[in-house]
Structure formats: structure tokens, C-alpha cells
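Missing here: one protein chain of the complex. Every other protein chain is in place.
The block that comes next holds chain A.
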Amino acid sequence: MPSLESEIEGIIETFTNNLKQRKFKGSRDLALNSVQLWKKIIGQMKWQNARELMDKIKEIGKDFQETSPSETVIGNMTRRMLKIVRDEYAMLQKGKQEDSDLQESLQKILTADEVDVDYSKNIPLLKPAIMEHIGEFLTELESSEIDISAQALEHIHANEIIMTIGYSKTVFAFLKTAAKDRAFQVIVAECAPFYHGHKLAADLAEAQISTTLIPDSAIFAMMARVNKVIIGTHSVMANGGLKAVCGTHTLALAAKHYSVPFVVCAPMFKLCPEYVCSLDQDGFNQFASPEEVLSNDEGMLVSRVNVYNPIFDYVPPELVTLFISNTGGNAPSYIYRLLSELYHSLDVQL
């Protein structure tokens, strides 16, 4: 990227290094940071027109994605930025509010052909408009957790037994909000080998919620008495399937067996326009060090055994009952529609 000023290059380098060092705590933190980064980049970078800006966003966005291929949020945010540029451009171009996306018909989405839109016109008002839009988007991101937990009372009722797995900040906030008004029990599966469930159980107990911690192997046995499964997810794929922490598939199947509602708390930025074509798909899963499963000290064993430690599970959409996003509840089959509002069809392939 020799064309970029060194200052921007510095910010980008810092961001990619933070990404490599896993300094971001959770995907909301990552989303917020990356949007703030984009705001800086778009604000400071020199660009003549929307076309040039979009090309640069794509270029930098691809680079980010390559640094951390399994973090779908990064790609989502890049697409969001492109969408914002497109929207603002179209609006200023037409001088009036374009037909809102929400009113577009399925037919129109599928046949939409915007290739003929000429983005090369220089519109001086574009930059402030984009900056303002990004600002709004940031506020939306910041409040997404609160917006989701505000719906908690609609889903959690008195004396219910809720099961969850691992640690999700959104789920924790969701349960905590519900606990203000209602008494219920939570069962937490510990989520080996990372044991994030332990932390959630401790936090919930501290928040005065009656909590039981169980090993993952006990999920099926406990499911019979559970009223609802509420989990967080790493991302939601285009078909409504989940890319969630390893062990979620087991949980989902157990819930299906007992017909327990399987509710997923996922803010909109986790919606990803990519499909899972094969479980071997590059960048879908991530494999961590086997250390957590088998200690590297174990002399002979390490040399003779292959240990795999995947981080994510794929949960097919038919196992999911409901998505709770910051805009409300949606069925998995509706995800494609939300996606078409969030991202432009031309940006799906970065």
C-alpha cells in the first residue's frame, strides 16, 4: 500500500498487530475497534470519489481478513463500510431519500443490477455524510448489547430452567437483565477444553442467579428438564447456520431431541453473508494449540498422537429456533433478508 500515507499505514499496522495478539475481547470489541479504525482511515485518507474509496476499502479489508481469516466480523464491517458509502452516494446523487431497502421486494433484490451506477463523480458532501453515517452505526454497535438484553423478559419466564454453554457477554447481559425481575435457574455447560463456562458460572453466581455448572458430557442428561437453551454465537452464516464455540452442535442436537427451544443471541454485526459449503472450508474453523487438550510435557504421547483442537462448531439452521438480534427476534429462514439489508450484493465477495 505505498499510496497510503504513513500515518494510516501505522494505524493499520497497529490494528493488525492487536488482531494477531488477540487483544480484542470478544467480537463486539473487535467490531467497535474496526469501525473506529475505518472511521479514521476514511477520514484521513485522500480520495477523489466513491469508486476510489471503495476500492481502497476493499484492498485494506482483504488484508485484514487475511490476517485473521476466521474472524468474520472483520469482513462484515468492511462490507458495512462499503454499503454505507454506496447508500450515501446514492442518496446524494439522487438528492432525495432512495426507496428504503426494507421496501424492496425479493424480486428486486435478486434482479438488482447496479453495475451501471457510476461512482466516479466527485461529490464534496459525500465525506461528511459518510462520517455521520459511520457515527450512527457506531452508536448502534455500542448499544447492541443493551438492545438485545432489553428483550430478555419476553423470553425468560419465572422458574424456568435455562441452559447455556461457554461464555458469551451478550448472554450474560441477557440473563442478568432478566434476573432483575424474575427468578430462574441457569445450567452452564463448561465447554471443554477452554472452560469458558467456568467464568460464566462464576459471574452468574455473583449476580445472584441460581447457577449449576455441568461437564459437557452431561448436556444430554440435563436437557430433559431444561425449558430453553440460550446461547451466543461467533457468527451467523448466510443460511442461518451458526459458527459457534465447539460443543454447540451437541447442545443443539440434544435440544432438538427434547424439542427445547434453541435461542441464539446475535447482534446484527455477526450476520455474515458467507455460506458454509464444506466443513473444510478455509477460514471457517480455526484450530488452536493442542496444549489445552494434551499437555506438551507428555513425552512419548505427543510424538505419536495427532491432537486436533478446533475452536468452532457449525450448527445447521434447522436446529435453531430463534435469533434475537438488536432489532428483534427472527427465524433462521429470515436471515437472508436481513443480510440483503445490511450488505450490498456486490460486496459479498470482497
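General remarks:
Basically, a residue touches a chain if its C-beta (ideal position, glycine included) is under 8 Å from a C-beta of that chain, and two chains touch if they have at least 3 such contacts; residues count from 1.
Going forward, contacts and distances are computed from a predicted model.
Between the listed names "Phospholipid-transporting ATPase", "Mitochondrial import inner membrane translocase subunit TIM54", "GNB1L protein" or "Translation initiation factor eIF2B subunit epsilon", the UniProt record for the complex's undisplayed chain reads "Translation initiation factor eIF2B subunit epsilon". Although one chain is not drawn, the whole complex shows that of A:L92, A:L253 or A:A288 it is A:A288 that touches it. Only one residue in the set A:T212, A:N309 or A:T327 touches the chain that does not appear here, and it is A:N309.
Interface residues of chain A with the unshown chain, by the touch rule above, are 6, 9-15, 17-18, 20-23, 32-33, 36-37, 66-69, 280, 282-283, 287-292, 295-300, 302-303, 306-309.
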